[in-house]
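One structure, pasted below without further comment.
Missing here: one protein chain of the complex. Every other protein chain is in place.
Showing chain A:
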Amino acid sequence: MEVDSVFVTDHSGRISSNPLLDQLPSYQSLLYRRKSSTVGSKQRGSSRARVGSSGSGKWGINTFVRLTVKQKSQTEKRHIRELAKPMAEKRKHKKQCAEDAQKLSSWQQWRQSTRKYLRRMRDESEEWLNSLKLWRGDIHLIEGMFGTGILSYFSFLRFLVTLNFFIFLLMFGFVMLPIIIAPHASGNITFSQNESYCSVYKSDSRRGLVNYHKYITDLLSGEGFLEQTYLFYGFYNVDKIHFSHITYNLALAYLLVTIGYLFLSLIWIVKRSAAGFKHNLIQDEDCFQSFCNKIFAGWDFCITSENAAKLKKKTLLYELKTDLEDEKIKQKIAERTHKEKCRLYFIRLILNLFVIGVLAACFYCIYLATIFSQKAQMNEQKVNFIVDLIYEYLPSIVITFANFITPVLFSFIINFEDYSPAFEIRFTLLRCVFMRLTSIVVLLFSVWSRITKCKDGPCICGYNHDLYPCWETHVGQEMYKLTIFDFIVIVSVTIFVEFPRKLLLRYSSSALAKWMSQQEFSIPQNVLEIVYGQTICWIGTFYCPLLPAICTLKYFFIFYIKKVSLIKNCRPATRPFRASSSNFFFLGVLLIGLTLACVPVIASIAQINCSQACGPFVNYNTSWGVVPATVYQLPEGVKKLLLALSSEAFAVSCFVLTCLAMFYVIALAGAHKRVINELRHQLEMEGRDRRFLIQKLCQAQKRSGVRSPQSKFQPRRSSSRSSPSYHTSFATNFSDAVFLAHAAPSASTQV
């Protein structure tokens, strides 16, 4: 190829690169990093024709030494272990640094040694902290067996366990602990009391002879003996606790802890997702699935088991084949005619309406089930133990049923909508996420519609105190039931569906068994499951302060159940879920769940009247009422400041400033993108310029090399005199091996 005549093949057919290229500054700057490879190649001798490096002789080595001296000062800024040099050189470098350090002043020596000591300390403490991490060995095992995709699910689970544990610690430390230690620390508790029509609360505790199965019903539904315990909001009748020196306002603490745990979750999730988010913003969807990424970063170096390696190979193969198909599909999409496009959009519209209809139907079913369940609970006549339990759990059952059916339906429908494969996956997931999380909101909405509607006209107490003397406890019970049922479903599906499926597969070779072939560990569905559980936890903690502890235990057991099920039963999905994007996806869905969870909590704190018969907020109209009351009691200056911070003027100006900052950052990002494109174009041009120049140079060299044998017989003094510098400079710069003929002209000039 004419363009690439820079890289000539010598007579043996091996590629030999031009010596000129080796002396380019850009190559030299990389040389110090790659010296080990040239060392290796030097010793390999004849098997490679690296004319340049082995033959550039004195000049090459001198430049190299000079450059290393210059770069040493640059590399000292980087730590020794980050240099790409073999160990022996690193140690020499270290000795050199130590010797140089002797020449420094004592202050700088002390600074260096402290820095080193601190770095060592930091490394050791990081290692110690890592060893404390929960389930380190198990996750390492899973990583080796199944790769990083599934690993991300399990590390997400571990994150949720830790998050729930900290929420529980918050609640326990600020709400429960003061109540527990009050009698021991001589604290005087003032109970919140209110003598009015609304504060009649007959507790539902059973008296007399009780059947054993009542206890089980109570345990599963949170009523009866569990109702008046630390578990539910109604127990916390405490208003203030007076210790010897301070007064602890428990009502305020309760409210602030609720807001606090929502903030803590938000900050923790955002911090965790920051890295993955940056990646996703920079690239668009195309680069995500780029071929380069699959070839160079596709193999998971952590895999240690043979099965996992085979699976990974299959997965990579599948991904590459899918990508090749995607290319074909993209072409097909680009070639769509107008008529086809219209038809497609029409079909998509119909199907989307159908999906919305299905969702609406599901929500309506949940609403009906909830209303029916509430009515059945209020009904004094108990039919049967099992039937009672079913009535109690009816909303949970309907939600779970809907959540099983809708993903299957959605993945069936999306086949007709003819999107690109990547978009298909995301859109289906989005629909499933929406379904799962909105069903909780619908449930709460239906409960609230019962709570705030009274039989004759508007409610006296602001809520239906006949049916729900303590409505927060009731909502807490519903959340408790949802959590318990979710856990039961996960455990039962694993035990009663997955294990028998595997046994069926192993012991029978019928067609049915093959059709139900070994199931795959579908990461998105599993993640949605645990995000659903976490959303319930976030909503329910205000009404059921011990719910985070229950969720911690629940996720703790789910980890082991899923791990055993994975190892024994499943094989990972052939449609891979990439580790990189999965982290972002998990945390994104979790963030959606958090946002959705904030809505009911904020609505109930600020809007709905709190119950007057139980809980710490009896003396106030709404739960939020405790904050203004406390603020008005603060000293004048602080009060003015807080009132100013919560005024509309401050909020509006904050909003305007945030908008301005956002516009600025967006403009900056746009400008950077333009600059990057320009630079890329420039880089390409520079590369072409360089090759063009080198090509010209090579041609000139060849021409002068062809001329020189003739000059041996006909000393052309004119030519040699006219351009001695030309010849001599090349003689010093290039290896004799390439320009053997040059000896002749210089000899001839001397003559």
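We take it that contacts are C-beta pairs under 8 Å (C-beta built on N, C-alpha and C of every residue); 3 or more make two chains touch, one makes a residue touch a chain; residues count from 1.
Keep this in mind: contacts and distances are computed from a predicted model.
Q: According to its UniProt entry, is the unseen chain "Palmitoyltransferase", "Mediator of RNA polymerase II transcription subunit 9", "AP-2 complex subunit alpha" or "Calcium and integrin-binding family member 2"?
A: Matching "Palmitoyltransferase", "Mediator of RNA polymerase II transcription subunit 9", "AP-2 complex subunit alpha" or "Calcium and integrin-binding family member 2" to the record, the invisible chain is "Calcium and integrin-binding family member 2".
Q: Please identify which residue in A:Lys271, A:Lys640, A:Arg688 or A:Lys702 touches the non-displayed chain.
A: A:Arg688
Q: For the chain that's not shown, point to the residue among A:Trp110, A:Phe263, A:Phe291 or A:Tyr632 touching it.
A: With A:Trp110, A:Phe263, A:Phe291 or A:Tyr632 as choices, the missing chain is touched by A:Phe291.
Q: For chain A, enumerate the residues touching the unshown chain of the complex.
A: So the residues of chain A touching the missing chain come out as 4, 15, 17, 26-27, 30, 33-34, 36-37, 39-41, 43-44, 48, 80-84, 86-88, 90-91, 94, 116, 120, 123-124, 127, 140, 143, 148, 279, 282-283, 287-288, 290-293, 295-306, 308-309, 313, 316-317, 320-321, 324, 327, 578-581, 680, 683-684, 686-688, 690-691.
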